[in-house]
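Yeah, one chain of the complex is gone here, protein chain that is, but the others are all in their spots.
Order as written gives the chain letters A and B; numbering starts at 1 within each chain.
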Amino acid sequence: MRRNAVPVALFAALVAVVAVLPAFLTDFRAQQFAYVGIYLIALIGLNVLTGYTGQMSLGHGAFMAVGGYTTAILMTDHGVRDLWTIPIAAVVAGIAGFLFGIPALRLTGLYLALATFAIAVSTPAVLKKFEGFTGGGSGKNLFGLKELTGGIGGVHILGWKLNFNNWLYYLCWTVALVSYVVAWLLLRGQTGRAFRAVRDSETAALSSGVSLARYKTLAFGVSAAYAGVAGSLFAIATTYVNPDTFPVQLSIFLLVGVVVGGLGSLTGLIAGAVFIEFLPLWAQDVSKSPGAPGVIYGVILIAVVFLLPTGAAGLLRRVATLVRGRVGSAP
Amino acid sequence: MTALLELERVEARYGQVRALRGITLEVGEGEIVAVLGANGAGKTTTLRAVSGTVRRSGTIKLAGRALSGGPEAAAKAGIAHVPEGRGTFSELSVTENLRLGAYTRRGKIDPDVERMSAWFPWLIERGDQQAGTLSGGEQQMLALARALMSRPRLLMLDEPSLGLAPLVVREIFRIVRELNEKEGLAVLVVEQDARIALAAAHRAYVLEVGEVAVTGTSADLRETESVRRSYLGY
Partner (left out) sequence: MANFFQQVVSGLASGGIYGALALALVLIHRATGVINFAQGEMATFSTYTLWTLTQNHGWSYWPALGATLAISFAGGFGVHQFVIRPVERGSVLRVVIVTIGLLLLLNGAMTWIWSGEVRSVHSPFPTRTIDIAGVAISIQDLGTIGVSIGVVILLGLFFRFTKIGLALRASATNPAEARLVGVRVPLMLGVGWGLATMLGAIAGALTAPTVFLDPNMMQAVLIYAFAAAVLGGIDSPVGAVVGGLLLGVGLNLLGTYVNFVGADLRLPAALTVILAVLLFRPAGLFGKRVVRRV
């Protein structure tokens, strides 16, 4: 009982912070933090895939694109309210992920990274090609649609009036926190144990009766569903999608977020999401040049692999162990 | 007899496990010395310590000069180490294997290739054959030839009899003895098969759990029944 007390308390504190934060933020900052929430959702999914089953994906931007375009198409061509498109996007992206997970079974480590990288690079081309569906090069515009909640004039909830950016913030973070809880529940039980067995030793997992195929494809499906939700919210937040909204860099930045933040813990994932969103801005403080973010991402990624293999979360864990050790041995 | 190779209280470990707990032995010029003992006694590790393939402490000297650094340095100093499993470059041809053996030599190596063909005539005929397709015995002979290409001062053989038919093993040891008698090549050979090793070697060390348990001339070891029974298994 005690073991769960600390994380639950921390989580509650997090919820409180998230709820109150916009009061202290400008409109623009609120929107930025909304994006942090979006990346967090994608990273939670990637964590399930890479942290738990050890499969590396450089193509999750493509699953975000699936989610984003599902939302856009449903809103513009079928008049569906944006909120209802989110679960649909999750399902569509999840199915895509699951279907990819089946052939992916035959690919290990390096080759899986290669195949997913190729998917990420080809996605814009595919999106451009199927014009009738996707709107081709010009994409789909969501701004001004009545299906976009709060798009004009903001939102009224429980007597509070929120402008679009604040609404966006709360929407993204509510979904993010719910997603985290869902993932946590999923990973606690038998599924989580099976996932970890797959990561640690495939042969051992096989011999203990864990169906590798089922859990590996399940992991792909789940992580893709999360990416789909993130993509859907991304489309809503940006109010448009086109083939360049989900470039290969996005897939790479998701990987960067997971490596730099660290796998396994919520703190790490939040750190990763913050890193993805705010690095370009911090980079601008270093140099106005458009190339600066890339250089800094690259340097930090390499430095983290060298110095902090478990990412920022790992560093925090080590610090926490040190602190706890001190506290524990105090007379 | 001047000492060519001297080991003094050499220790080596694999992670937490101490494989060598202070080995002292020596190989004189022109001597064949055998290292015997049960599995896990540290025989292979001893050779690895000499060639620098494993981290070790203690003193190792070749012709009076301290030996340090990795395998590349040992090769340059004139030690040819034929590892367990022959160390054949299986994807390369027989001739390419020989050429690699002479890697540390400068100048023309054709005379050496000819020398090898005197010892192992079939090598030249099968020069273009992929080394991995040779039989176990042929690969062992190729490994020997490869080691000799560098004109080493000390030849180290790790379990040359492993996986080979008795006839082939006898032939290999016959060649080693001839090389020793004709060219004065010093040899340090690790063997599981104590009988055949003692038949070829001048002296031997028997290792037990990383230390030298018994040492003496081959004749002495063979004749002392208690040694034979306890340490050599026959």
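Just so we're on the same page, a contact is a pair of C-beta atoms (placed from the backbone, for glycine too) under 8 Å apart; a residue touches a chain by one contact, two chains touch by 3 or more.
It should be emphasised that the depicted structure is a prediction, and the values quoted were computed from it without experimental measurement.
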Which residue of B:Ala75, B:Val113, B:Ala200 or B:Val214 touches the chain not shown here: B:Ala75
Absent-chain contact - pick from A:Ile88, A:Ala115, A:Leu186 or A:Leu212: A:Ala115
Residue among A:Pro22, A:Gly37, A:Pro293 or A:Gly314 that touches the chain left out of view: A:Pro293
Missing-chain contacts mapped onto chain B: 51, 53, 70-72, 75-76, 81, 83, 87-92, 96, 99-101, 103-104, 146, 150
Residues in chain A touching the chain absent from view: 56, 58, 103, 106-107, 109-111, 113-115, 117-119, 121-122, 125-126, 128-129, 203, 248, 252, 255-256, 259, 287, 289-302, 305-306, 309
